[in-house]
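What follows is subunit A.
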Amino acid sequence: MGFEVLLKGNNALRLLGGLGVAMYISMISVVISITLGIILGMLMTLKNPVINAVSRVYLEIVRIMPQMVLLFIVYFGATKILGLNLSAEVSAVIVFSFWGTAEMSDLVRGALTGIPAIQYESSMALGMNRLQTYIHVIIPQIVRRLIPLSINLITRMIKTTSLVMMIGIVEVLKVGQQIIEANRKSSPNAAFGIFATIFILYFLACYPISCLSKYLEKKWEN
Partner candidate 1 sequence: MEEILRVENLSKKYEDVDVLDGISLSVKKGEVVVIVGPSGCGKSTFLRCLNGLEDIRDGSVFLGDEKINPNKKNLSKTREKIGMVFQSYDLFPHKTILQNVTLAPIKVKKRKKAEVEEEALKLLDRVGLISKKDNYPRQLSGGQKQRVAIVRALIMHPEVLLFDEVTAALDPEMVREVLDVVLSLAKEGRTMLIVTHEMSFARAVADRVIFLDGGKIVEEGKPTDFFDNPKTDRLKKFLKTFSYEE
Partner candidate 2 sequence: MDFEVIVSYLPLYIKAFMLTIKIGWIGIALSLGIGVFCAFVLHFRIPVLSAIVKVYVELFRNTPLLVQLFFVYFGLPKIGISISAEACGAIGLGLLGGSYMTESFRSGLDAVPVSQTESALALGMRKGQLFSNVILPQAVTLSVPAVVANLIFLLKETSVFSAISLMDLMFTAKDLIGLYYNTTECLFMLVIFYVVMLLPVSILGTVIEKKTRFKMFGD
């Protein structure tokens, strides 16, 4: 069935290394997305018309443009139009952060506006000042709403990074193709074993994170 090819040489390690590349790119993008997303989400609650207009256009672009298209624009377009020579890895991080920031900012905005006004009012009525209200009442509630959703963003980011092979980054799918190609004669069925393995690898990477996100969401649901 083509699984034997995994045992040859360091093929299994190479596949894991490829997954590592995908994970590395997604982790950097997640950190950037969460940081920028929190800032943008907070800006969006200010109800400034300029910020609102810009962020709406930005969110709509992200909503309807496939990441693959964005990836092509940044990787091929930036070189051609701006004369910048971006590496594939940098392009990927830019695109995934562009996407992730939009997602995160919308979550942050939702969490912020979702806190009922009475929570602020009753804290003030207890004599807390603005800072105390935020530290003891508002932020803990927001954090509880946001953490499961941010964790969920990580799994989506990991899945999305599979796209980077399309701009030539040697990640797990590309490594898989290389192994299949190199063993074409000795293991003609390697494609089944390798792609099944990659399927499982992605599942093993994402499933525990999804479970954690679901668990926390349930746990903190009032």
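A word on the picks: all candidates are chains of the complex that A comes from, given by their letters.
Heads up, the rule we're going with is that a residue touches a chain if its C-beta (ideal position, glycine included) is under 8 Å from a C-beta of that chain, and two chains touch if they have at least 3 such contacts; residues count from 1.
Computed from a predicted model, the values in this text were never measured in an experiment.
S.K.: Given the complex, what touches subunit A, 1 or 2?
M.R.: 2
S.K.: Going by the contact rule set out above, which residues of subunit A touch candidate 2 in the complex?
M.R.: It comes out as residues 1-2, 60, 63-69, 72-73, 76-77, 79-81, 155, 159-160, 162-163, 165-166, 173, 176, 180, 188-196, 198-199, 202-203, 206-207, 210.
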